[in-house]
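A single structure is presented below for examination.
Missing here is one protein chain; the remaining ones are kept as they sit in the complex.
And then chain A:
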Amino acid sequence: MNRTRSVSIAAMAGLMASLAAPAMAGDTITVASWGGTYQEAQTKAFFKPTADALGITIKEDTTNGLDDVRLQVTGNAVKWDITELGADECARGSKEGLFEKLDYGIIDKSGINPKLVHDDWVGISYTSVVLIYRTDVFGDKGPKTWADFWNVEKFPGRRALSGSQATETLSVAALALGLPIDKVYPVDVDGALKSVDKIRGHVDAWWTSGAQAMQLVKDGEVDMASIWNGRAGTLKKEGAPVSFSFDQGVLTADCMVIPKGAKNKEAAMKALAMFVSPQLQANLPLYVDNGPVNEKAFETGKIPQDRIKDINSAPENVKKQVLQDAEFWRDNLVEATEKFNNLVQQ
């Protein structure tokens, strides 16, 4: 009697377990990212293969950043199961307790820089801030380093820097002081601000969006600028007379999080594990210039050899760049940005 009962319980448990697995299938999760060509690339590289592999539906949405997550979480109206953010936003949101803990038993973190692996956020891709100049103005003798960019006698011309991303402009301002790339972080904010103060009279535009930076360079409104590598790559592909390299670039990571109170946490965790896996990470540079965050992606053989040198997170290129420290900016962003604005918003 007892035996039959325990057998039937075991059978029930087995049945339930087998039911539980396909219960995953048919789940729907919503993933938010930045929109545009970047998100289109992510759809092809990450979202579609994941949806197919897990048998779930992935709906997409676009985000404006941390404000949106804060609004949803504090307003108890979480629409997203996964959302992308800038790494410094992830670090700040983590401090505010806006995200669910990640389960690294499901997500394999090997191959991802430990600085981008945290309790409640994980890196997803890289963007670089690079120095671009117009070759119709400078030939191939344009400014190559940030010290050159700051040298207005040797390189006369019109300049643009980011006005909205104080973190990036302060990083390149520190590089302009001649600091080696491994000494930029932790940033000496006051020193970097003095450096900004030196150049600000020669800056003709402080851009506030990637599209604006691109337009300024494309239309010849400026002769040199700081710009995101994806935008720089697009300009080059369109045939604009420009040159840029990853030397002294500032490598900034994007990250993904599960907002606190997400409706479909388990499915989101499995999807996120897929997104950061080497196989899917290797898809990303096939569609867009943002490099994979998982360096094992370069070992999958999916990325053509001649493409690797153009990817910002390829090991040789990483060596030439400064990795922007998300946790440094978590603690210093507000004060540094206000001081930066006081200088720039005259």
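Note that a contact is a pair of C-beta atoms (placed from the backbone, for glycine too) under 8 Å apart; a residue touches a chain by one contact, two chains touch by 3 or more; residues count from 1.
In this section, contacts and distances are computed from a predicted model.
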Name per UniProt, for the chain absent here [options: "NADH-quinone oxidoreductase subunit N", "Cytochrome c-type biogenesis protein CcmE", "Periplasmic dipeptide transport protein" or "ABC transporter permease"]: "ABC transporter permease"
Sole residue of A:Ala53, A:Ala147 or A:Leu333 that reaches the chain not shown, by the stated touch rule: A:Leu333
Residue touching the undisplayed chain, where the options are A:Asp52, A:Glu96, A:Glu299 or A:Glu316: A:Glu96
On chain A, residues whose C-beta touches the chain left out of the figure: 64-67, 70, 92, 96, 158, 160, 163-164, 204-208, 212, 215-216, 219-221, 333-334, 337-338, 341-342, 344-346
